[in-house]
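Missing here: one protein chain of the complex. Every other protein chain is in place.
Chain lettering (A, B and C) follows the sequence in which the chains are written, and residue indices restart at 1 in each chain.
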Amino acid sequence: MALSREQLAQRVAQEFHDGFYVNLGIGIPTLAANYIPEDMQVMLQSENGLLGMGPFPLEEEVDADLINAGKQTVTMVTGASLFSSAESFAMIRGGHVDLTVLGAFEVDCQGNIASYMIPGKLIKGMGGAMDLVAGADNIIVTMTHASKSGASKLLAECTLPLTGKGCIKRVLTDLALMDIVEGKFVLRERARGVSVEEIAKLTAGELVIPDNVPEMRF
Amino acid sequence: MALSREQLAQRVAQEFHDGFYVNLGIGIPTLAANYIPEDMQVMLQSENGLLGMGPFPLEEEVDADLINAGKQTVTMVTGASLFSSAESFAMIRGGHVDLTVLGAFEVDCQGNIASYMIPGKLIKGMGGAMDLVAGADNIIVTMTHASKSGASKLLAECTLPLTGKGCIKRVLTDLALMDIVEGKFVLRERARGVSVEEIAKLTAGELVIPDNVPEMRF
Amino acid sequence: MAGFDKVVTSYAEALEGLEDNMTIIAGGFGLCGIPENLIKEIKRRGTKGLTIASNNAGVDGKGLGILLEDRQIKKMIASYVGENALFEAQMMSGELEVELTPQGTLAEKMRAGGAGIPAFFTATGYGTPVGEGKEVRVFNGREYILEEALFGDFSIAKAWKADRYGNLMFRKTARNFNPMAITAGKIAVVEVEEIVEVGQLDPDEIHLPGIYVNRLIQGTFEKTIEQLTVRSA
Partner (left out) sequence: MAGFDKVVTSYAEALEGLEDNMTIIAGGFGLCGIPENLIKEIKRRGTKGLTIASNNAGVDGKGLGILLEDRQIKKMIASYVGENALFEAQMMSGELEVELTPQGTLAEKMRAGGAGIPAFFTATGYGTPVGEGKEVRVFNGREYILEEALFGDFSIAKAWKADRYGNLMFRKTARNFNPMAITAGKIAVVEVEEIVEVGQLDPDEIHLPGIYVNRLIQGTFEKTIEQLTVRSA
């Protein structure tokens, strides 16, 4: 069965390590913060100028001067720091953030990602996504494996304008976890009850299927 | 008579305006701070990260963490601010400092300046001088007009390695104040009792002598 | 104004000299830390043909969004404009020119403008529409594109506290683009919540030195929250 949003977030959280500075994109990536193991410290970077983002505020804590990159009111954890957007992206572009998680419309087996624009339909802008994918060594893309009509979003070549070129090495979909290695998707894990054949059918880019593809564990 | 160090400093101070942010190089330029008119506010920038440099400290005020670009202990005036070297040179390079005053070995009528190196003899480094001359629109070079043996330091072309190219528009020597306009020195003022002929004799670069060259007034 | 006192007492004075077709660099992220009263003054003045660089374009009826109503903006340089229906309509119809710029590149272009760096290389946007027509160069085996600095005729920004010399402190994530925006404008105008006497700010804690600030005004702020999100106790 395809992963729920919560399961996707849970699986993302398995990529966290103690002491990681992490930037979580809007949507499912943000949910992953709810699944940080209790014995582990992870610090969240918000690209609008906050390192050490905490949970949403209690009603009486709400502060218009304290928001995240999605413009939501947030709080700070103990040990947080605040800085300008230039400093924030110096941090991101300079590769100081340990893990970046963000969504996408399409990914291809060259490691390209398209996530910010559908010509003629959706032109909201890239925000910080282009800097995030260019700056991070360690990126996880979370997305649905295919459209509702069954069209694969894991392509041989992205059809939409790119957010970044050759920068994606790991993709988590509602069906599978895949690495991108030498121009091919490599299937690493599958959602519970989802067959390798089903994943293969919905993956348009070249797919490598190892002998053993375990189910994800939560 | 040639200007004394104090008179040079006094003449430099006449170039100050109320509300000017000024960077004063080591030596005579620094002395100019003693001649800021009482009814005028001038703020001194020290390129090691201080805007609002005050006088030397009293003995009991000395703080090893508070020095100027010449590594001398200093104080801060009320309204001072502190920042990193990157910020300091962003300020300088970005043209935010209103006036820069520094010394030189040679200047030529193309606006070139040589101030940091005598090959084989003196290789101490340029410090912040190259950034200062490249970043400022408004620079005054203070120097002696000629060497002790009478060799002009105001040349048709600098002989020493340059600190900056085509960036000097005003030179104050112990004999004269000159502007550099379209590849020529233009004599603006002369030291008291120094003749136009004497200045002309000690100026190797092309010199324009206006009809009226007043003596400096202090 | 004498010496280093940057304080002006009216918004009209704060934006004196702003003319049609000028370029403005604006601070703020979403509606957080935006110079809301300076934007209202631009609307009041009716200045047209503006090019504005700002991370976002406000929302309908708030922030830079109010300048769209009378079509005062000719061109917008921004990273994200998804919060504004009027903006989208004017962009789609071609009335409004938009230069989408990655957020980090936009911040760095403003900093570069203020810091005397005319251009810099970044990996951001290489191989994407942002990189089209820009020089590509390889450093240490990786491709980077050349991005040029941004300069404004004016900067408009919002800080938290200032002294009369224009030394500034920002508060929490309302800092965002404000410090860099201020450095990149020929005339930098800053509105703040509080102006204190000179000497009341610790020199070590000043976020941006007053040398970058030309005019300073104290205002009152709505501080609209775009996405009010709370948790229960």
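Operating definition for what follows: a contact is a pair of C-beta atoms (placed from the backbone, for glycine too) under 8 Å apart; a residue touches a chain by one contact, two chains touch by 3 or more.
It should be emphasised that the depicted structure is a prediction, and the values quoted were computed from it without experimental measurement.
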In the full complex, displayed partners of the excluded chain: A, B, C
Of the residues listed, B:16, B:89 or B:185, which one is in contact with the missing chain? B:89
Of the residues C:20, C:69, C:95 or C:205, which one touches the chain left out of the display? C:205
For chain C, which residues touch the unseen chain? 108, 112, 115-123, 137, 139-140, 142, 144, 148, 169-172, 203-205
Tell me where the left-out chain touches chain A, residue by residue. 18-19, 21, 40-41, 43, 45, 51-52, 76, 78-83, 87, 89-97, 134-135
Quickly run down the residues of chain B that touch the omitted chain. 46-50, 55-59, 62-68, 70-74, 76, 82-86, 88-89, 92-93, 112, 117, 123-131, 134-135, 161-166
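Convention: only the chains that are shown with their structure count from here on.
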What is the distance in Å between the mean C-alpha positions of chain A and chain C? 29
Starting from the mean Cα coordinates of chain A and chain B, work out the distance between those two points in Å. 55
Where does chain C touch two or more other chains at once, residue-wise? 111
